[in-house]
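With one protein chain withheld, the remaining protein chains of the complex are depicted in position.
Think of it as A, B and C in the order they're written, each chain with its own count starting at 1.
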Amino acid sequence: MSHGVYAQLLDLACGVFLLCAVVVLWRRELAVVVRVLAVQGAALAAIAAVLGGHERRWGLLVVAAGVGVLRAGVLPYLLRRALDVGAVGGGPYREDVSEGRETRPVVNVAASLVVAALLVLLAYAVARPLVALDPTPATRALPVGLSVVLIGFFALVARRRALAQVVGFLVLDNGITATAFLAASGVPPIVELGVSFDVLLAVLVLYVLTARMRAAFGGTDLDDLRELSDR
Amino acid sequence: MSATGYVAVAAQVAVVAGGAPLLTGWMRQVRARLEGRAGAGVVQPWRDARKLLRKEPVSPTGTGPAFRLAPLLLVAGTAVVAALVPLAATRTPVSGSADLILVVALLALGTVALALAGLDTGTAFGGMGASREMTIAALVEPTILLAVFAVSIPAGSTNLPAIVAGTIDHPARTASPAELLAVAALVVAVLAETGRIPVDNPATHLELTMVHEAMVLEYAGPDLALVELGSQMRLAVLLGLVATLAAPWGVATGGSPALLALALALLVAKVAVLGTALAAAEVFRAKVRLFKVPELLAGSFVLALLAVVGSYFLTGEAGR
Amino acid sequence: MNPAASALLLTAPPAVPLAAAALHAVAWRRAARGARVPGPAQWAGLLGPAAIVGCAAALASYVPGHGPVTAYGRLLRADGLSVWMLLVTGAVALLALAASPGYLAGERAAGHTDAAGTHRYYTLVHAFLAAMCVALLAANLGVVWVAIEATTIVTAFLVGHRTTRASVEAAWKYVVICSAGIALAFLGTVLIYYAARQAGISEASALDWPTLAAHAGRLDPAVTRLGTALVVLGFGAKAGLVPLHAWLPDAHSQAPAPVSALMSGVLLAVSFTALLRYKAVADTALGAGYTRGLLATVALVTLALSAVLLLAQRDYKRMLAYSSMEHMSVIALGAAIGGPVAMPAALLHVAGHGLAKTVAFCSAGHILRLRETTRVGRVRGLLAQSPALGAVFGLAVVALLGLPPFSLFASEVGIVRGGFTGGLGWAVSLALALVLFAFAALGYRTGRMVLGPPVAAAGPPQALGVTSAVPLVAGLLACAALGTALGPLSHLLTAAATTVGGR
């Protein structure tokens, strides 16, 4: 792979990766958000694959394939199922789709987009020493990874639907994995394996808890979680 | 500066002024066909203009010069933009002044003139339309500025012909994430600026939902014809700008008349394709709630910002 | 030590609980089809902690004199810190698992759980223990992270063991906040890995702690600074330090009493241990000032917050939870001070707090069963109704208040001394004032619970059963013994402190 094409492909994958994070904040329909998450997973796998192809490290290509399967396939599939379970209504028309929509996020969409913009700038500032350490096409894209981490964290805080929080968590995690790939072509395989397994289990746990939450609260609006407090 | 340069400028303005109503007619026709209607034909906007021009000019009582001047300002400003933007040729007598900030300012001038005219009528609708238009414009103009600025970073200049010429020399730039994000942001901004769905519904007759139409509700006769022409030209110029930035191939960088002719033909083709895509997309989109418009525009603003930031922190070498 | 012995000693602590978890998992599936819980199976659960304590004791006799023990190509590694923490974990787990049969019998009698639930409980608790042991013994920081995240996943269903609203809420907050928080720690780890790779350390050993610690001086300071801050934030979340502490009171008040004890007594400390390892790396790379400032700030803010919340607390399980935050911040302050006085004191504080908090939480479980309320105001006159329980709970809180003869007195004195000599006198003074607040709040509320005439709805007097009482009393005795004399453990403690810069 020539250097120019490599840099171009890497930038493209990073661009899509970052764009997906912004779109997650932009859109309210959870079904769309979950699809976007799958695209982001694919972009993450593409980043790993491009790096692997460039450095001729075939192990990285295998990792990329694994990451793709987990983050573009399995995890979105799980979320999708949790979403479908939450869909209610009989007859030809569905009346209540509030479960599938982030109707009242804690921070409204326009404001959260502005926050996302600020977070990207913050990430750019924070990542400067990281880039300065070893400026290559991959490390130059490090702010993308950090931006996605910050945006994911923000989505986690600013969203009210349980599933939207899970999506925020996964965006955060995607961002960390991307940072690992961009900074050092990924952590050692054993750690990567453990991390992926942990993430999968965490999402499974949250999936089960979502079902329990529906049973106990009749919905997944996290504003209903007011049982425990210091009063 | 060769004579072709002058010819190019004149041709650009002529094509925009003459073709803009046809573009609108074409888009309406595409829409009608997709909806299963026969449609009024591509030249209908010209027929409308002819009809309006024959009518007696009427101004509402109590309106001042702002009302009368606004259509002229709108058309003149847009015509200047059409001359400046390197739609067909990059080397023209005015290319030195074709600064992106000037272009955006000229476009904003037209918007402000119409909004003032809307206020000048003193009617509730004019004021309502003006207030909505300014709300949208306040969000759109920075987005356009930022998006074009992002495109200008690789070129190292805010001069539009320089940007376009640079992109023609380095075609890889068009596939860089920064450029893609900028074009995406620009498209949303253009939709809002020209009052298309999902921001405004150009086909509506319902006074209370309108934005652009509410402002110009009091216009009649030749004034209305000018306003319509001005809006149509804005649409054409902005689509032309998007086409030129996203796919600059064919824009004449040299001085040959044959190349210029080819460039004009390509421009028409590119804009027609964009118009078709826009009209087709409109058929399947609905207008968002007015209060959701800022959400949409904030999104496009962030895209534009990401484009700027991206062109700094992604390698930046891709297009260089 | 020969390779086989070291492999055995390092494998057994995670492997035995893991095997127990597997056996219970099988029994759980059978119990779902109607099998009963055999009584001895529950006491067999003590084998896991016993193995941990045994291995830790064997290692404790060897490591201080001979240096770290490794196995499996240095994948597992035991140094002074690991061994000390393993000992604490084993001891607390021993108490918690000894208290479990009594707790579960009560739950079954009240109809909250059944045979399958019992096996599920043991499966998860043993898996929890195994994960903590891996976190302590793994040499690779990435694996440490994986193991600590695994504790979150395993304990999620222990926190949410009842499907009530409060329980689901606590479990959700626990998983989301801890997973997200600890994800930041992973980001920090990634950054340090990046710095290490740039410093020329090979991919295989760039996350290997001894290698990293040895070559820490070569790490890029700017990257390490960012990474360390993220790690403090992330593992701090799991250790109950601000700003990501919000899960702690909810999870601790909703989990079963022995699990609360394990989480509060050791999990917080295990996570803090991981933090200490990064601190050692960062101190070499950046000088001690950076982590000291970071940790001292976090500790003081946590301390202030927990003191304020303790003052306003009306729920005794949440009260104990905030007391855990208070003690974690004391430990964090000790670690921030560092040095030969404060660092061992902080580690001793871990042990003392672990033992005392276990006793407190387990007895709180008994109180909950007796009075069926978690409100402080409705649990008056405990001593009159059940003298043994009242006494144990009271003494556990006395230990937590840091009064002699319990070890927390000694360790707090050590931290204060270290602080004044180590140049953090202002922080220690501030901390002392805040601890005094917490002391007053905790003491006042516990006094109201234990003393006085019983409330009208208290029911008849009840004696604490022998099986329930033994682990509680043993815990108090151990805590008191630690406070009186360390004996052979003092070598280990010194070795542990030395590992992470307590020189």
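Odds and ends about this structure:
Here, a residue touches a chain if its C-beta (ideal position, glycine included) is under 8 Å from a C-beta of that chain, and two chains touch if they have at least 3 such contacts.
One rule holds for everything that comes next: contacts and distances are computed from a predicted model.
The chain not displayed here is annotated in its UniProt record as "Formate hydrogenase", chosen from "Pyruvate synthase subunit PorA", "Dihydroxyacetone kinase subunit DhaK", "Formate hydrogenase" or "Endospore germination permease". Note on the chain not shown: across the whole complex it touches A, B. The omitted chain makes contact with just one of the residues B:101, B:138 or B:288: B:288.
Across the entire complex, the residue among B:44, B:59, B:204 or B:276 in touch with the chain not shown is B:204.
For chain B, the residues touching the absent chain in the complete assembly are 31, 34-37, 124-125, 127-128, 132, 197-198, 201, 203-209, 282-292. Although one chain is not displayed, chain A still touches it through residues 28-29, 32, 91-95, 97.
Everything that follows uses one rule, which is that only the chains that are shown with their structure count from here on.
A simple rule picks the central chain: find each chain's mean C-alpha point, then take the one closest to the mean of all protein C-alpha atoms, which gives A.
Using mean Cα coordinates as chain centres, the one most removed from chain B is C.
Chain A and chain B have CA centres that are 36 Å apart. Between chain B and chain C the centroid-to-centroid distance comes to 64 Å (mean Cα coordinates, whole Å). Within chain A, not a single residue touches two or more of the remaining chains.
The residues of chain B never reach two or more other chains; the list is empty. Per the touch definition, chain A reaches chain C in the complex via residues 126, 129-130, 132-134, 149, 153, 156, 162, 165, 169, 172-173, 175-176, 179-180, 183-184, 187-188, 190-191, 194-195, 197-198, 201-202, 205-206, 208-209, 212-213, 215-217, 222, 225, 227-228, 230-231.
Contacts from chain A toward chain B in the complex involve residues 4, 7-8, 10-12, 14-16, 18-19, 22, 26, 108-111, 113-114, 116-117, 120-121, 124, 127, 131, 137, 140-141, 143-144.
Chain C makes touch with chain A in their complex at residues 140, 142-143, 145-146, 149-150, 152-153, 156-157, 160, 163-166, 168-173, 175-176, 179-180, 183-184, 186-187, 189-191, 193-195, 197-198, 203-204, 206-207, 220, 222-223, 226, 249-250, 253-254, 309, 312-314, 318.
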